[in-house]
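Presented below is the structure to which this report refers.
Subset of chains shown; positions unchanged.
Labels run A, B and C following the written order; every chain starts at residue 1.
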Amino acid sequence: MSGEQEKLNVPVCQKKGELAPFAGALPPSADTISDLICRELIAEAKKMLPMAYAPYSGFQVGAALLTASKKIYTGCNIENAAFSPTVCAERTAFFKAVSEGEREFTAIAVIGGKNGSPSDYTAPCGVCRQVMAEFCNLQKFYVIIARSEEDYWLYRLDELLPISFSPKNLGR
Amino acid sequence: MSGEQEKLNVPVCQKKGELAPFAGALPPSADTISDLICRELIAEAKKMLPMAYAPYSGFQVGAALLTASKKIYTGCNIENAAFSPTVCAERTAFFKAVSEGEREFTAIAVIGGKNGSPSDYTAPCGVCRQVMAEFCNLQKFYVIIARSEEDYWLYRLDELLPISFSPKNLGR
Amino acid sequence: MSGEQEKLNVPVCQKKGELAPFAGALPPSADTISDLICRELIAEAKKMLPMAYAPYSGFQVGAALLTASKKIYTGCNIENAAFSPTVCAERTAFFKAVSEGEREFTAIAVIGGKNGSPSDYTAPCGVCRQVMAEFCNLQKFYVIIARSEEDYWLYRLDELLPISFSPKNLGR
């Protein structure tokens, strides 16, 4: 993680190629997380693709979560014959971090594809967004949706889970 | 459901009071579902509050789902001591409808609160948004987040689950 | 459901053919639910197979739940691209019944198979057993695992979820 402090002059958010499977029309957000950090998180997320246990979908996903304390926790998807108990890469990374005492988070990168080869952008599912919302400041937590270190979209969590059901609804 | 065909001159989306617990800043969408339909769905959702099984949170939620075939399916939240197997009101309504053969949907109303008395707006959780995304056209399905028949927000699903992970990601 | 009151002299639990995929060695329980009821529930469960939404596994499941008030609620499995939000046939039946005000249950039949054609016994997953445990007396609720009306295993819930985590653990 050396180097993520220095401000870079590279564009913060890069996007190449088509974004066909996405329904939304929101512009990617920008400005508070550097391209260098994004690239490093994507690289760590990619390394998790071979760890995925995805015999039912054949769709491998990796994630890398950056904590406020500058540590990176990684995860992969882990499927289950009964489907419901399946966990995604993003949640695996969060559960690892929280169980190690982490409670503040900065950003997460997600990458995935059939047979472990990313071809399209893989956005976090609604379940994972809800887990992020439990721990993160929705305006300050970043989600990096990547096809490679050079080709990714960058969003704030409140762009991906607007009008959220949150701990505040239960009086917290 | 008689009457939902006639175009009304009432405002399509109404909102009174504060929206404190919501993080997002999106303007409510408008124009394709009438106030009359919204009110009827909210009324049906409210009737479900006493059916809720919520001994662990004390937070009751009701939902009413309108199908393309103009039928209404209702649901409530059903909690579980182990938490994970809990189902929300929205999903209960969807599961009932899908198990009866429905596959096309128009709108869903959600209302909830502590001890069955709605005080704030209760937005669908990420899990429920993901279930909606499986069956609905994100640009054409409406979510009504209500405190009463007269006081509600109206959203399109793509405003609540932008950049979704969808069946297309798995090649469908 | 006419006729389930009369005591029959047919064997209560029948089993034909191999039980290859099952790991357990428990003898099927017996004696308090008639073969006639089992057959009727299996027939209702089978009718749900075409309703299943199972594009990802290709494995359809149907269930029929008998309430203490002698009503039958049916369900099917409903999958989701994100896997975790998937619901099984048994839970669908329970959620429908609970949302209609039912709180006491007698038995559930489950049947399933690839392409909707039951070839093997399909046992409830752990998630569904946990939902049953929330509402049922474990010693008095019956689970019918069937390949056809004539070929099924009959279990009490405490045989399928022994030493359960239950509402009592949270002080209820």
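Criterion: contacts are C-beta pairs under 8 Å (C-beta built on N, C-alpha and C of every residue); 3 or more make two chains touch, one makes a residue touch a chain.
All values derive from a computational prediction rather than experimental measurement.
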| item | value |
| --- | --- |
| Whole-complex copies, counting every chain including the 3 in place | 4 |
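Operating definition for what follows: only the chains that are shown with their structure count from here on.
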| item | value |
| --- | --- |
| Where chain A and chain C are represented by their mean Cα positions, the distance between them in whole Å | 38 |
| Averaged-CA centre spacing for the pair chain B and chain A, given as whole angstrom | 27 |
| Per-residue overlap in chain C, given as positions that touch at least 2 other chains | 56, 79-82, 84-85, 87, 127 |
| Chain C partner contacts - residues on chain B that touch it in the complex | 48, 51, 53, 55-56, 74-76, 78-82, 84-85, 87, 91-92, 94-96, 98-101, 103, 127, 130-131, 133-134, 165-167, 169-170, 172 |
| Of all residues in chain B, those that touch chain A in their complex | 21-26, 57, 59, 114, 120, 122-131, 133, 138-139, 145, 153, 155, 158-166, 168-171 |
| For the chain A and chain C complex, residues of the former touching the latter | 56-57, 79-88, 125-127 |
